[in-house]
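Okay, here's the structure, questions in a sec.
Every protein chain of the complex appears in place save one, which is left out.
Now for chain A:
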Amino acid sequence: MTTLILRLPEDVFIEIFEISDYRAILACQATCRSLSKIVTGSVSLQYKIELAACGMLDGPRNEHTAGMAERLRRLRLYDAAWRQLKWTAKTSFPHLADRFWPAIEAGGALVAHMPSNSAVDAPGPILQQIPSQLRGVEEHHMNAPMSVTSENLIDSSQDVFTSVGRASAESPSLFWHCRLRSWSTGQVHPLSRDVDPCAHMRLIVLIDMYGDFILEAGTHDQKVWDYVVWNWKTGSVETVQTRHTYCTCHFLDERRILMTNDSGFGALPPLRVITFRSTGSTSNDSTGGVELPSYSFQLPECINVEHMRSTISTTRQPALSRLGHFYRDPNDRLITISVSAPEVVSRSGQLCIDIPVQTFQSYIATHPPSDGHTDIVVPWNAWGPSSSRVSRAPALSDFSWIRGTFTAGLRKIIMRRSTDGSTTTMTVLDYHPRRVARALSRQRHGEDDGITILRGDDITAVGFEDLQTTLPCIAKTIPLPEELEAMLLSEGAILGVHLCDDGVLFVKHIGYGAWVTDLWAYTI
């Protein structure tokens, strides 16, 4: 007798699966032949599973965008291209030459400024969208109709351009002021209240932006710093954290910030997550005087955090029209920390600790504060070894010629030069848990993609047993294209490398911190 469920019409199944998550779909697919046939036969379900497996989100759908079958085809090619590192021919951006050092923005966009000492009526910064064939995102650039200072943050999804400058050009005062403008009009952003809670400070630094929130640091004397989270749409201040030194600070999500001790000030915890809003509160709610929890995540005791440096991938989204057929989940981010450990690492003296940002959220979600304890210290062994990867940093000589952005989403690149200096390789590491799981499954079935699955480096020195980590990542190494290699050998060219969502961007500079002379990308 056929069971009741199997007598349901196929489109009913598809309707059920379309509102189920991919795990439920896969579990159903594995129950029996009939259900397996339904799942494998449906383009929309296959696309849904593939999106989840590749860690991508579906882009906007309208009459101008590709249908489901085409998206599925492109997504599979996109995933394979990242696995095999099959780049397109290079794309050049000649209009960015003679600009200042570019900065990578979210979603494969970058910002290039005019040198700040150029003429007053110099053109504004350029927002450059790096194209992606497979995602269906075209090359596009636009000038901001304003000249701006050096500090800035862009959230294209909200058409916001945030910058810090003097209150007005005529103002003789040294007081600084954070302004939110519309990128497309250059005017004050229509949703902005144009009130900066740090405006009375002597010096302010713009740090990060997340939806409605801005994170700024301000100081009167450059010794004591106030870290202020405020809502730019309402003007309300969410939290102020005071530190006796300058830290690095990022939004973790819409409720938390992560402060890392990059200042060499030993008394500060290396990684501290501070909650600034309680669950479910709207931005207008005050927390009612309730102390919100903060978590200090410790690093291995044997590590010297004095020369700690950290970088994190960005979360901000590109504008709706630039999302393409599918796009990277903006919540997938990687923190990479370098610390000094001369006793362990002989060549560079540096260790790298790579941590997917989700690690912190899932630890906090599963370890709520117990009564009365809001300042929680999490020892390294309770979180680190299973959710991070410790490795030896490449030798300093490998880095001396290179600058840039080394993480995008959960991917990271490492550039290495052979000992004789004649060849350079690029390794792409990928920490995405589902992409890693799929790679492991492929390997078990004997498929060879030329990739390796890495876990932490084997660091066996006595007293450093804490440095053994188990978080897996995918690694694939390719040589640099010949034309690039030739350029590296030529004199005076400093190469900048920026990893972005769809490929790698190379920047040629003359001298450190100088103008760009050439800029091109290998994309997917």
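Assume a contact is a pair of C-beta atoms (placed from the backbone, for glycine too) under 8 Å apart; a residue touches a chain by one contact, two chains touch by 3 or more; residues count from 1.
The definition used in the following text is that contacts and distances are computed from a predicted model.
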item: Listed names "E3 ubiquitin ligase complex SCF subunit sconC", "Small ribosomal subunit protein uS9m", "Skp1-related protein" or "Galactose oxidase", matching UniProt entry of the absent chain; value: "E3 ubiquitin ligase complex SCF subunit sconC"
item: Contact footprint on chain A, counting only the chain that is left out; value: 3-9, 11-12, 15-24, 26-36, 40, 49-50, 52-53, 433-434, 437-438, 441-442, 444-445
